[in-house]
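Structure first, then comments.
Incomplete set of chains, arranged as in the complex.
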Amino acid sequence: MISDRKLEHLLICKNYDVEFKDKTTGFEDIELIHNALPEVDKNEIDLSTSVFGKKLDSPLFITAITGGHPAAKEINEQLAIVSEENNIALGVGSQRAACEHPELEDTYSVVRENAPDCLLIGNIGAPQLHLANKAVEILDADILAIHLNPLQESIQPEGDLDARGYLESISEITDIVDIPVMAKETGCGISAETAKQLVDAGVSFIDIEGAGGTSWAAVETYRSEDRYLGELFWDWGIPTAVSTAEVASAVEVPIISSGGIRNGLEAAKAIALGADSVGMALPFLKKSVSQDELNQFIHYFNDSLRIAMFLVGANTIEELKQSRLVISGKTKQWLDERGINTKNYSRR
Amino acid sequence: MISDRKLEHLLICKNYDVEFKDKTTGFEDIELIHNALPEVDKNEIDLSTSVFGKKLDSPLFITAITGGHPAAKEINEQLAIVSEENNIALGVGSQRAACEHPELEDTYSVVRENAPDCLLIGNIGAPQLHLANKAVEILDADILAIHLNPLQESIQPEGDLDARGYLESISEITDIVDIPVMAKETGCGISAETAKQLVDAGVSFIDIEGAGGTSWAAVETYRSEDRYLGELFWDWGIPTAVSTAEVASAVEVPIISSGGIRNGLEAAKAIALGADSVGMALPFLKKSVSQDELNQFIHYFNDSLRIAMFLVGANTIEELKQSRLVISGKTKQWLDERGINTKNYSRR
Amino acid sequence: MISDRKLEHLLICKNYDVEFKDKTTGFEDIELIHNALPEVDKNEIDLSTSVFGKKLDSPLFITAITGGHPAAKEINEQLAIVSEENNIALGVGSQRAACEHPELEDTYSVVRENAPDCLLIGNIGAPQLHLANKAVEILDADILAIHLNPLQESIQPEGDLDARGYLESISEITDIVDIPVMAKETGCGISAETAKQLVDAGVSFIDIEGAGGTSWAAVETYRSEDRYLGELFWDWGIPTAVSTAEVASAVEVPIISSGGIRNGLEAAKAIALGADSVGMALPFLKKSVSQDELNQFIHYFNDSLRIAMFLVGANTIEELKQSRLVISGKTKQWLDERGINTKNYSRR
């Protein structure tokens, strides 16, 4: 049953090492250029950002984690309270189960109850066209995310392996729902070409969810009797820094950079690379045991982002997006090969 | 006697570490680009490929391993049964001994007996022009491979060190046998220039057998009293990924990428680099103790190849050949130096 | 109180590991090209350099370390005696406390007393316009340094976080003081763009103080209850070799290369990269326990600089500035990205 699987995912992610092994996000290849003379009052730095009309106090998304299992309700409640308190955005896990099993609805509706003003993001799979409006309704969502997770499906014993028509279906979803539709990966990233396809299909927001953080091949490996395939594909995917630059170079819609981002310094790099905001899942799940830990984590995030902005001389997220940075190593090699001019970042 | 040497080779390869030490195949420098939106039904992926008119269920060759010794007969029998069952291609080891000693013939003929429909590949050395038709006949071969192994000959105490006239001899072999003639290295790879010479000489199939897997300098080191030379040349050769790209850029004939390939993910990279299929020897020798292990290994191979294809959005081997990939590190440096435009792979 | 903080800084720097962790100065990426035929008499090598009319026996600055606390007086006295003896330049730590608390003045005036002929450098922060002339007077300074330290301010609990108007203030300081004004960082380096701003504001000397030596995020981490932010930004900054080349490519004023320089060989690289002299702080603080150790350290510095000059064939600092060098690795990548032609160094 879906909802048992969801509990397993939560337990595995909380207790096992589910992150990439030998592949990194690539942010270690990115150097923001220190500005010894910032024309900035750090205390006045404005982290706020506006997403489809709603203002966030910080460019931070808690990306899709859970729902659809009794154990998930408490987690979602905690995340909702904290998101409301800090006025950041919050996504929920796949709503398929709840759309099909009304008794699970409250594991999602608990979110809006506790986060009346938050930017909330619903979550369905590409083929679940028929559940789209229901999902929006259950959550009272501001945005509907469609998750793309072919790697997980490949490794997962119960995986859905027919991905034909997904783009078509996404296009139809963008037609039938009234709110903006986001496409999100789940840890393998989105390429320039895929980003263009998504935007052409009507998607108006992309959460890149690249490689370097939670690996869904890893998660499913722990659930499999046979670890061979999961271990082989553990590190598959486009590193988050690369995917961020690829998508930013390809489309005009707003971008969330995510997948392995863990602090405000990495967030600053992601935003300077072209993202509009950043997202995280695993750290929030791990801290969800207490509101204090969640609040402190967000506090650290905001503070480290502010320091990074101060040190490059950016008063606002918009200014941060124009900051100079130097790309080297494997990330530089990838972008060169793909025709993305890294000098546009270092000399602007 | 040749056949004792063959037994020694089998025992050494099974029990000792005979792979390259500090040199790798280069596949770790190759990244297939994740496609979050594959227009593929993984269960419908077609791994089949056609080789000189015969269809294989998977682009997989068990490359030349053995024959010519009583102990080899059982191994060849196992490999034949499994090849037939999985409809993949099977090569045998050098047939020289059997051509000269009829009592050894059955160590080869056992293959066709157990693999009546398989694509079988005979095996002789370049100077064994006179044995060519006999070798084809003993095996009832579909293809005749001519092995090139100057490194092994150099390190082997009994090595044949006069390689003059090999190309001439190969050309004559292509004239006198009725089936396609393949040239194969044995772990040092084939360069663009050599590939051109081979094709000009009439060869219609190249098995590159590059560096990074079984090292024949290593194998012969274990057989030598004096390890000095073997250890010095242990890691000699063109890495498999490099050799694959070199040969693909130079000639039009079909290519097997091999030498250190160990799973379907590496196979997918090799095919996207320009190979038509891949080959392996050592893993099959190691699994040849049981049909179950052999079958499972092939199963893993096919499954991992399918997942890689799913994740790049390829329904067929032909589509896989067009997949985008990014080359970095030492492999990129080598190809740049040699004038092979790596951007043709990343931007196509 | 400021002066307690100063004591803490001294103690931490003397006893804890306060240098960068994973980031280096970049000098290991720089190779001076050996000259097997130097037209040089090593004993006649002239290390002297002239700085705003005063001649130094060696292109060496003890950069700002201390003052403003009773414990600092003895250190400054030692440094002054040794600077006078070796005729090198000496900077003092921030003079703000002494300007505001006359009882601390002697911790600075002790310097001129013991170094009557030395090139002395005063030190204030950018916003301390009103203290500029007082600072010059207390020290009888030849040059007034304005320190830039946004990273330290960010991590320091009591940090001054409003950096707006600093450039304006620097410009005014250059107007109101009669001696040359230097801008100096404190371990994060100065970029080409910042250097231009500083020179446009009237600064006539730049001490780049790049990343790779003492990390002020590190120092403040040891002072904080909460180490999170300090550890995250421990390695922030432009590596010293990079910053040296950036600033040298951007402005015409004399440059001190500093931040992690530890010997005359690195100094030679820095000067060949475009610096006019080099500076160090931490090693001098550590040796300040005895005049002998200080003298020996300077002796080693001069000797190793002389050997490097001998080996590239440079008789004078001016000739050293024209020496060929080869840049590789990360430093090369950074300079390439930023549009600084490294071949100008290797082929001149």
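Note that the chains take the letters A, B and C in the order they are written out, and that residue 1 is the start of every chain.
Criterion: a residue touches a chain if its C-beta (ideal position, glycine included) is under 8 Å from a C-beta of that chain, and two chains touch if they have at least 3 such contacts.
Everything numeric in this text was worked out from a predicted model, so none of it was measured.
The complex is a homo-oligomer: 3 chains are shown here, and the full assembly described by the structure file contains 4 identical copies.
What we mean here is this: only the chains that are shown with their structure count from here on.
Ranked by how far their CA centres sit from the centre of subunit B, the chains are topped by C.
Subunit A and subunit C carry the same sequence, and matching their CA atoms takes a turn of 90 degrees, rounded to a multiple of 5. Taken over every residue number at the interface, the positions common to subunit A and subunit B amount to under half, indicating a different-residue contact. Innermost chain of the displayed assembly, by C-alpha centre distance to the whole-protein C-alpha centre, is A. Chain centres here are Cα means. That of subunit B falls 60 Å from that of subunit C. Inter-chain spacing, taken between the CA centroids of subunit A and subunit B, is 43 Å.
Listed for subunit B are no residues, as none touches two or more other chains.
The touching residues of subunit B, counted against subunit A in their complex, run 31, 33-44, 263, 265, 300, 303-304, 307, 310-311, 324, 326-329, 332, 342-343, 345-347. Within the complex formed with subunit A, the subunit C residues making contact are 148, 150-151, 153-155, 161-167, 183, 185, 188-191, 193-194, 197-198, 211, 228-229, 232-233, 236-238, 330, 333-334, 337-339.
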